[in-house]
Structures are given as C-alpha cells and as structure tokens.
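Complex shown without one protein chain; remaining protein chains in place.
== chain A ==
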C-alpha cells in the first residue's frame, strides 16, 4: 500500500518534472458531474479530461462555480462522477471511498479537529492507517519541524493563528505521504502578507516532499507565481492547460485572456487572409497582421496586454483616443484611453510621471507580435 510508505522512503527533491515517459499522477478522462434533479440541474463538470504529471505543482484556476472544487472533490472521493474515470498512477480509483484513496486534502477552512492537540491532528491519518505509536510520534515530529511548529505541538487548534492553523492542516495532509496532495483554496482566508509567505512555503514543501500538488484557486496571480502548469476552467469546462507563461502570453480563449491579468480586448474584422497571415481591421480603423491559426470566423477579438502597448503623440500611432483616467498603483501607472469608437484601452507605464493629463489626445501603439487572436 503506497500510503503506508514512510517519509524517509520518499524521493527527495529534484525530480524531472513533466517527464513524458512517466504515468500521470492523476489522469481524469471524460468526467461529467451534475447536481440537482431534472428541472434545475446544474452541470458542474462537462466532459473534463486532464493529465497531471508526477511531482507537478498543478493549478486549477477559475472563478467560483467553474467546477474546479468539484473536480478536486471527485479526485478526493467526496463526490462520485456521473461518468468518466479518475486514474491515480494509472489505476482507476473513481469507485473507491475517500479513506481508501492514497490522496489527502487541505481544506479551505482547514477543518482541524478542535478536540485534539496539534500533534494529534497531524498524527490522525497515521493512527487511522494503524502505524505503531513510536513511528507516529517520530513522523509527527518531523512534520512539525517541516512546517516550523515544533513549539506548538501540544496546543489546541483554536489557540493558533490562521497561518499556523494552515500549516497544521498542511502537515496533517502531508504526514501520510500521499501520492497526491489536493489543496482547496488553502490560502483564501489569509491576509495578503501571510498569503505571500505561504505561497513560498507551499512551493518549498512541494520541492522537499516531491509530492504532486493539485492546487485550486480563483486568484490568477497566485496561480501564475506557484504553478508548474495551470488549467483554466470556466462553466465546468477546461479552456486551456499550459505553463503560466503560455497561459499569460498566449491565451487561446477570450475568457482566459480576461481572467489572467489585465488585457485589452478589441473587436476586429478579418480583411483578408494571405501567406498564413490574417490581416485584421480593428476598431479605430488600423490594420494588424496576425498569424493565422486556422480561425474560421471573420469577426474575432484581438487582445493586447496593457504593458505591451505604448502611448505616443496624437496622430503618430495606429489607434487614436483621449486620456480619460490615470491610475497610479505603486510600481507603475495605468492610463485609460477612450478610443475613437468608445472602447476603453489601458496602457501600463513604469513609474508615476506620465506627463499626461486628462483629456489629452494620444495615439496607442503596439507591435503585431503583442496582439493575440482570441476565440470567443
């Protein structure tokens, strides 16, 4: 039984990530899950298939209600799929109850047992697995050390701060050395500073234990900073799976572009196609040349990140407009430009001095390579 594996036997750090030869740690195929009855049925997961590699930090990202938590609960075994399979290291586990699956969950609410001490919380899974006492004590000490809570072993959970409770929840879920650790928005309840610390802590723990992490969040920044790969979900579907850079720089879908960071989305019309290039007429009358990836429709959307665009004197650029808002946010300034057809376009600049004031007429420029075609 893999779950009874001792912490010592765990592969330490530095493991080849995304090794194509390896069996995926988790492979879900054609998962469908609906809630409710015929009249008011909600489809939480609509034919979802994902492969999560071993030792990967994999993030399910999406707004609330997109099905990411349902997917996590299906992997943990709290819900059973209507159809589809869940493979853990190649073995079908979709029929097993949660206590038979060698995966552990870190809950959003931590769900620490209030009636037992921190050490007993961490040792709970090991006791249930029937480890002998000395081994449990040993493992618990190691886990306490790993999450830096050795001083608080005998406290009750309600005597800990939010961040400490979070670390106990992590230690409790990691103690039985699960094949896969599932994390359901574990940082959502923490304040910003603590959240940043825990993000680093989580990455460290993942490196140290070599356990596959499946992380659920609605925070795109968190997803970008922590993940090896991200799956962006919306309305029960997986829209795009890729490394953070791919997701950010090359969103394939309008929803993904909108959800990950700030982006300007402009409606456009295909003027003509030639030599694998699309010549697209965008609002304001300028042309952009984009790679043709086989999109059929003639009306589409073109996306440009705010930091990829620049401003110039009126009449010198592709798009013209009027400055209608200047928002300083610390490391830079966002300049909102109202384009001639009324669309709002945001340009991000470094620093706080822009030399612009409201009502100035300006031109917006961006390279063809900065523009992306989005599927609607």
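Observations on the model:
Note that in this section a contact is a pair of C-beta atoms (placed from the backbone, for glycine too) under 8 Å apart; a residue touches a chain by one contact, two chains touch by 3 or more; residues count from 1.
Note that contacts and distances are computed from a predicted model.
Per the UniProt record, the chain missing from the shown structure is "ABC transporter permease", taken from the list "FAD-dependent oxidoreductase", "ABC transporter permease", "Phosphoribosylformylglycinamidine synthase subunit PurQ" or "4Fe-4S dicluster domain-containing protein". Among A:172, A:195 or A:305, only A:172 touches the chain that is left out of the view.
Annotation: of A:98, A:162 or A:291, A:98 touches the absent chain (contact as defined above). Touching the missing chain, out of A:61, A:76 or A:226, is residue A:76.
Seen across the whole complex, the unshown chain contacts chain A at 3, 76-78, 97-99, 103-105, 107, 109, 111-116, 124-125, 128-129, 156, 172-173, 176.
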